[in-house]
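Notes follow the structure.
A protein chain is absent from this complex, but the other protein chains hold their places.
Now for chain A:
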Amino acid sequence: MIQFEGVTKSYPLGTVALDNVSFNIERNEFVFLVGTSGAGKTSILNLILGDLYPSSGTVIVNDVDLSPRKCRKIEELRRYIGVVFQDFKILQDKDVFENIALGLHIQQLPIRKIKEQVREVLKLVGLEEKERYFPIQLSAGELQRVAIARAMCGDRQIILADEPTGNLDPKTTWDIMKIFKKVEDHKTIIVATHNTDVVNSMKKRVIVLKQGRLIKDMKKGGYEL
């Protein structure tokens, strides 16, 4: 489903974010990307999302080659990718329902289906009572659950999560991870994280990055640097 082959990403000032990185991620796989800050975790997520293009090497997602700078299929591909941002990116002037429904509107689903799907995913993340709340009325953990609900809603086959538990307390962190576990059988999930406990407990595939290089790829690994 996701294929990185000899991917290098460097920036004009000479910073190398990724250096000759290769890996494959299969459909419905759960993968942790770990590494210190600046190791290249976010660059990998941005390359999968098509927000970056590789300086050399090949990135293929869902049979779409994202390597050329100009790629016509990016919009279509992004409709199948849900992203959970570290800073949530929840729109303040829209309520919980409207925030989650954004992606479904983009997919041009009928209103009835949108209502159905949003309520289903709200139940999944435990926010069914708060669908008409505005972001300012929610806690950080609830906001992150809204972001996850938005990323999972609709026909999103890949979930990219960039430090989804970065600012959360341990209990909320586990609540979030439980949500991911509920959908892991039918979605490809890639989580970039620093959270040692989460990675060690979940026993999932772990890709370890250091200064832009892939140094370990463990099938059922723990947090190692």
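What we mean here is this: a contact is a pair of C-beta atoms (placed from the backbone, for glycine too) under 8 Å apart; a residue touches a chain by one contact, two chains touch by 3 or more; residues count from 1.
Here, contacts and distances are computed from a predicted model.
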| item | value |
| --- | --- |
| Name under which UniProt lists the unshown chain, selected from "Cell division protein FtsX", "Cytochrome c biogenesis protein", "ABC-2 family transporter protein" or "Peptide/nickel transport system permease protein" | "Cell division protein FtsX" |
| Option from A:D19, A:D51, A:E128 or A:D217 whose C-beta touches the chain left out | A:D51 |
| Chain A residues that touch the omitted chain in the full complex | 11, 49-53, 69, 71, 74-81, 83, 89, 91, 93, 102-103, 106-107 |
